[in-house]
Structures are given as structure tokens and as C-alpha cells.
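Please read the structure below before turning to the comments.
Of the protein chains in this complex, one is absent; all others appear in place.
On to subunit A.
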Amino acid sequence: MLASRVFSLVGRRSISTSLCLRAHGHGVVKAEDYTLPAYVDRRDVPLPEVAFVRDLSAQQQALKEKEKASWSALSVDEKVELYRIKFNETYAEMNKGTNEWKTILGGVFFFLGFTGIILIWQKHFMYGPIPHTFSEEWLSAQTKRMLDMRVNPVEGISAQWDFDKNEWKK
């Protein structure tokens, strides 16, 4: 974006003289592609550095000559053709979304599923039994002991048990 501002400050002459010399191999070092004025379709760069179509056919050149006269003499198709010479996409085409999100979402689900398969395989084939302190009998004895000891009586487990009615609070 900064580059486009620089060009507008320095003037069109610089584009036609030194840069063209460099582009056509008359400078000292070969000018790389990325240093030459480029075309870009972006909302925040409304007027790109160069026109889209560089080499005009005879028909297009005739049209450019006609453009120099009054524009009301141009038909709609001719105006569209002039636009397409200058620009690649219209704003509508530029702003159109893609279907990339479907691919991304699909990839995410695929890898989530793959991870799940690995976890299931591990649980089935690799891991041993869990400690005996997770049995129903142990857990209920443990919960009773926690309540008897008044563990976390302010907002925790003992605060959720009704000690008078011997049941969980509703």
C-alpha cells in the first residue's frame, strides 16, 4: 500500500523511465519480478499500479482511441470491455467468498476423529484396570465419609447434603 502511495507522489514519469529501463534489462542488475509494478485485486488498494491487460490487441487499441473521445458515445459492452482491460475482477467477484471453510472444517473433524480412534485403541489394548477405589461400593463409602467429615461445608459437597433429612438438597 505504501508503494502505491510513493508512486503517486513521485509521478508517472518515474514509472515510464527508470523502472522500464530496469524491466527491459538496460539497468545494471536484473530487476526481480517483485520489484516491478504489479497488478492486485484488493479492496484497500482500489487503483493498482498497472492495468491488468498489458499488450492490447488491435481491436482493444481501437477501443482505447475511442475512449479518448466523449464517453457517452461508448456502448455498455464497450465500457465493460474497457473495465476488463484495466481490471481483472469486479468488486462483486473480488468480495465473493470461497468454499475453503468446508475443507478446513472437514479436516478438523477428520483429525478429531482420528485422535478419538487412537484413544479408544489405547484404552482397549494398552491400559490396565483402574484402581479398586473407583468401585460403586467404595465411592459411596467415600462420599459418606466426606459428608461425615464435613468436607467443603461452605459451598461444596457438605453444603449440598441435607443433614436433617439425610438426602441431597433439592
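Following the convention adopted for this analysis, a contact is a pair of C-beta atoms (placed from the backbone, for glycine too) under 8 Å apart; a residue touches a chain by one contact, two chains touch by 3 or more; residues count from 1.
Here, contacts and distances are computed from a predicted model.
Peer 1: What is the protein name, per UniProt, of the chain that does not appear here: "Ubiquitin-like-conjugating enzyme ATG10", "Auxin-responsive protein", "Radial spoke head protein 9 homolog" or "Cytochrome c oxidase subunit 2"?
Peer 2: In UniProt, the chain that is not shown appears as "Cytochrome c oxidase subunit 2".
Peer 1: May I ask which residue of A:61, A:122 or A:152 touches the chain that does not appear here?
Peer 2: Per the contact definition at the top, the residue touching the missing chain is A:152.
Peer 1: Using the touch definition from the top, which of A:44, A:136 or A:167 touches the missing chain?
Peer 2: Here the residue in touch with the unshown chain is A:44.
Peer 1: Spell out, residue by residue, where the missing chain touches subunit A.
Peer 2: Residues of subunit A in touch with the missing chain: 1, 42-46, 95, 131-133, 137-138, 141-142, 144-146, 149-157.
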